[in-house]
Each structure stands twice: as C-alpha cells, then as structure tokens.
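With one protein chain removed, the remaining protein chains of the complex are shown where they sit.
So that you can tell them apart, the chains are marked A and B in the order they are listed, and the count of residues begins at 1 in each.
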Amino acid sequence: MTVRAAGFAGPAPVRRLATTVESYGQELVVLAVIAVLFLAVGLVNPRFLSSTNLVTIFAGNAYVAVAAIGMSMVIISGNIDVSVGSLIGVLATISGTLAVKGYPVVVAWLAPLAVGMAINAVVGVVVAYLRIPSIVATLGMLSILKGGLISVTSGAWITNLPRDYLIAQVRVFGIPFPVYAMAALTILAALWMRHSRFGRAIYAVGGNAEAARVAGIRIERSVVAVFAVHGVFAGIAAVLFATQLQVIQSTVPPNLELTVITASVVGGVSILGGTGTVIGSTLAAILFATIGSSLIFLNISAYWLRAVQGLLILATVLADMARRRRI
Amino acid sequence: MVRAALGRAFRHETVLALLLAGALAVLAGQSGRFLTADNLLNQGRLMAEVGLASLPMTFVIVTGGIDLSVGSIFGLAAILLGVFWHDLGLWLPIAMVAAVLVGGAAGLLNGVIVTRFRVPPLIATLATLALYRGLAEGISQARSVRGYPDWFFVLGQGEVLGVPTQLWLLLVLTAAAAIVLGLTTFGRTVYAIGANETAARFSGLAVDRAKMVVYGCSGLVAALAAVIFVSRVSTTRSDMGTGLELDVITAVVLGGTSIFGGRGTIIGTALGLALMQAMKNGLALSGVKGDGTIVVIGIVLIAAILLSNLLSRDGNA
Partner (left out) sequence: MMRKVMVLAFGLALASGSAALADSPWTGGDNLPTNPLACDNTPGVAVAKPYDGGQPTGAPDLKGKKITVVDVPKLIGIGYFNATSKGIAEAAKELGNVDAKTDGPTKANIDEQITFLDNYITSGVNGILFAANDPVAIAPVLKKALSKGIHVVGYDANSTPDAREWFVNQAEFNGIAKAMVDDMAKEIGEDGAFAIVTSTFTTPNQARWIAEMAAYQAKCHPKMKWLETVEAQEDNILSFNQATTLINKYGDELKGIFGMTSVATPASAEAVTQAGKCGKIAVVGLATPNAMKPYVAKDCVKSVVLWNPIDLGYAAMYVLRAAVDGDLKPGAKSVKAGKLGELQIVNGSEVLLGPPFTFTKDNINNFDF
C-alpha cells in the first residue's frame, strides 16, 4: 500500500499528504460518512444540528468510545476481548456501591480503574503465559463476570447515588464531561501508541509475533500490559456509564461487547492485528451515535431501524475495502 | 499435516470425553433425575438447535473464519417461515423449504462478502448480524404467526420410536458432517485452508468455492434449526436466536477446534456440545441458579482448553 503512494509522482508535501491520507484511510471514510449524514439529515430537519442534539450525539456514546480505545489496542496486538461488556457492568456496580456506601467520590471513581486493570491483567496472563487463545479466555471470562454479577447483585439496581458522584453529568462550557474525556483520552492514547515503546511493541506483536520476538520484544509482557491498559479504559468507561443517570442498572446492556468491537473494526483496526488507530474507533463510536440519531430524525420506520443500521455498517466496511483495492 | 492435526485433536477429544464422563458422574450424584432416559432424551431435544448450527460452524472455524450471523439468520428464517405460510399463502412444506433456502442464500451472501470483497469474516458477519436481524424485524413488523397444523409440531415436539424427532436429525447430520470433514477431499480442503490459506490457494485448491460452501451451509443449517424451533414453540418472533452465536462458538471451541483454523473435528464439537448441555441441565437440577451455571460454564471452558494445552506439549502450538 505505502509503496504505491511513494511512487506517486508529485512534490514532496503532496506525497506526504497522500501517504497520510492513505494510512488514515479508514478513519477518513468514517469521518466522511459522518459528514454526509450531518449534511443530509440537517437538511431534512435542522434541529438535528442544534447544539443540544450535537451534545447528545457526542456524549451519548462516549463511554463506548472510551472502551473502544482499550479494545482497539487489544485487537491491534492480535487479540480480542469479548468480555468487555460484562466487565463494564461489574466495574460500574463496584463504583456505584462504593459511592452509595459513603466512600469519597474519588475512591468510587478510581476503584474501577484499578479493579479493571487487575481483572484484565489476569486475562492477559492466561492468554500470554498459559497460551489460551484470547477469544476462548475472554469467552470464559464473559460468563464468569456475567454470572458473578447477577449472583452478587441479584439484579437489584443501585439508587440513591450521591449528587457529586455523578461526574458524567458535569458540564464545562455546556459540554458534558464525557465528551472531553473521550477526546482527551483518544488523543493521548493515539500519541502514546504512536510514539512510545509500548505502542510500537503492540503493533509489532500484532503484525508479526515471531518477528517481534526476534527483534527482542517481550511478547508475553506486552500482551499482559495491553490487556491491563484495556482494563483501565474499561474502568473509565464504566465510571462514565455509571454516572450518566441517577441509577445504575446492574444488568449489562446486551451486546455492549459487540458494539465496542464493531466500533474498533469499523474504525479501521484490522482483526488480523498490526494496523489501525484508536482515532478510528472513536470516530466509529460517534458514527454509530450519529446513525442512531439520524434514523429517528429521518422518521425511518422504527421497524426497519436495525436493518438500516446493519446496511450502513456494511457499506462503511465495503467502502474501506474499495478504498484499499483502488489504491 | 492433516494427520498431525488429527493426532493432536484426538488427544483433546480424549480429555473432553473424560471431562464429560466426570461431569456426568458428578451431576448424577447431585440429582437423581439427571441420568434418566426421559431427561437425557429431553436434553437431546433442547440442544438440537445449537447442535445443528455448530456442525457447519466447525467447518467455518476450521477454515480460519467465523460466522457471527447464525443467530440472526435463525431469526430471519423463523419469521420468513411464518410470512411465507401465512401472508403469502404457500403450502406449509414449501414454506419450510423456502425459509431454509433463504437461510442458505443469507449464508452465501456472507460467503460472497468474505471471498469476493475480502472483508475479514469477523467484520463481515458482525455487519450481517445486524442486517439480517433488522430484516427479520422489518419484515415481521413485530407480528407473530401462529396456528400451525398439528402435523407441523411433530418436528419439534414429537417423537419417532421414542426419540425426539429433531434428535434423529441431529444425529444423522452429525454423522454426515463427521464423514465429510474427516474423510472426504472437501474436508481436507477445509483443513488446508485453515492451516495456510495462501499455500492452499497456490496448491490449486478451490479456496473461494470451499468458503462459499461452508458459509452457505452455515446459513442453511441455521435456518433448518429455526424451522425446528418454530415447530417446538409453535410461534414465530423476530428476536428468536438472539445470542445463539455465542453458544455455538463456545461449543465448537470447547470441542477443540482452534480459532486460528486448521484444527478441529466434529466429534470434538459433539462432545463439547454434550458437555455444555450436561452442565446447564445438571447444574440446574442440582439447584444451582442460572447465574451460577453461567459462571461454571465459563470456568470449564478455560479449564478444558488449559488442560488440553498442558497435555499437548509436543511443540505443535
């Protein structure tokens, strides 16, 4: 791919632009689809572009975007985590319970990060050292977490959350905190993946594990590390999830893991490992929220909503394939 | 290469068979109602849908792919059965065949997206999961179709020679699948694709056609399972089969099929399926509630793979 762009005849800055465009191709496709939807729906119903609705779109799926940052890292390393939905449920419950029991809110906010990191570090160890494929290990973990959560909570919701715990409802300049969190974490993670040893190791392990080992990268350590980091992001997502409303639902939203994985892959992270960025997954999460909102604004019959969503996802994915083949 | 794979597979199957035997013994000890003919036959009836879908899924995963849309194809076929019979007035047997064929077509579409457009199977079937479910919801407009003639229920609720009808079907298809995967050229092609697709292609094997066949069959059999399910519950709903894919994949992976492809047998899948069903049923009979059962299945899955890994330390990782 990159070889072709290098052969593109033209002045250097344009060539560099072409390379950048190409390496961020999928992200640009997603951005393009978002722009098209904004334009189309905005024409049909201008209220779609009102500030309150834009806030809804960006804030509504922020927790999915944050979880997808960690998931993208895991997928880039050549693994997958299908237990993230149940993990978020467990962490949200822990967070809410601490808050209700009177612990300082900072503890309630930070505990999920620590617990998430610990649980996922264990998964990472199982995958790296015990050589169990990540899909198997996380399928098992999904069951354990889901069953465990119901056992402990008996499905009861957590109510009576203290007012100052509800960080997701805080607004700065009218924009809710989750949007800032999503943007900041995405940029930080993207820079980190690009410029740190950790980031390079993850890409290497995902791209070609044997070559990475020969190059001196400690694969097992990297895998444990990436799962642990993913656990931290899951913890942050859990806090955003838990503080959005005044109650915490103890059963996990169904299909949360599929949504997060879809966000990563639609955003350009290749399931084969080694390519993709966290920016793409955040954009994809925003795209899903945009699609959801658009379908309501366009008065699409509620019965056909899911079909249209599926078609749009398929179209976005095919667009990326088309882009790659053309280049 | 295939021989080595089969060799290692048999070791996993042995572990699995021992685990199954052990589980049966423990669970029988916990509840006297577990190992009765009545219960076992009933469990056979209940696991028919997941069982049928896991047969082609084994093929799919052996090729190194995956099919997450089986649950949605299941739901779509269920709805279409009702629509073809009730709204379009087709004769019921024709409606059944038509619903199954549409499932096959949906599977073929998956195959086309994977082979022709080269979309990785995980992504392709993730997208079609949403699309097919959406089609089921849109076409059904949230209406159910009921009132089927009595003979229709023999498939899902009836028995032949004392054994539930769908269990016969499951046994026959399992045998057929085992023969195809283990003993035919096509089966060897499937293993080859999973082991090293590029090499398989360069060896002149019809890789794309094989993939189309396995994905098509995955859809076809999922639809067949849906028809059986409709017969079992006597109505159609657009949310049928939700979550089916996770159960099917768990059974296949538990059975020793490697998620990276190239390794796996139908016997393994059958054993994995039996183990899962035994646990779900046996634990419930021993008084463990739903949440506890889910946890145990998760632990057993990891433990089984761990055990099999430990026992196969012959460098074939």
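We adopt the following convention: a residue touches a chain if its C-beta (ideal position, glycine included) is under 8 Å from a C-beta of that chain, and two chains touch if they have at least 3 such contacts.
These numbers come from a predicted model, not from an experiment.
Student: Looking at the whole complex, which of A:12, A:106, A:156 or A:214 touches the chain that is not displayed?
Tutor: In the full complex, the listed residue that touches the missing chain is A:156.
Student: For the chain left off this view, which of B:25, B:88 or B:142 is in contact with it?
Tutor: Here the residue in touch with the unshown chain is B:142.
Student: Taking the entire complex into account, which one of B:90, B:206, B:285 or B:299 touches the absent chain?
Tutor: That would be B:285, which touches the missing chain.
Student: Name, in rising order, the residues on chain A that touch the hidden chain in the full complex.
Tutor: Chain A touches the chain not shown through residues 40, 45, 47-48, 50, 52-53, 56, 60, 63, 146, 150, 153-157, 159-160, 169, 241, 244-247, 249-251, 253-254, 289, 292-293, 295-305, 307-308, 311-312, 314-315, 318-319, 321-322, 325-326.
Student: Touching the hidden chain in the full complex, which residues of chain B are there? Just list them.
Tutor: With respect to the unshown chain, the touching residues of chain B are 31, 33, 38-39, 42, 46, 117, 137-138, 141-144, 146, 157, 229, 232-235, 237-244, 280-281, 284-285, 287, 289-291.
FYI, only the chains that are shown with their structure count from here on.
Student: Spell out the residues on chain B that touch chain A in their complex, using ranges where they run on.
Tutor: For chain B paired with chain A, touching residues are 68, 113, 117-120, 122-124, 126-135, 137-138, 141-142, 242, 246, 249-250, 253, 258-260, 289-299, 301-302, 305-306, 309, 317.
Student: Of all residues in chain A, which touch chain B in the complex?
Tutor: Contact set of chain A toward chain B: 126, 130-133, 135-137, 139-144, 146-151, 254, 258, 261-262, 265-266, 270-272, 301, 303-311, 313-314, 317-318, 321, 325.
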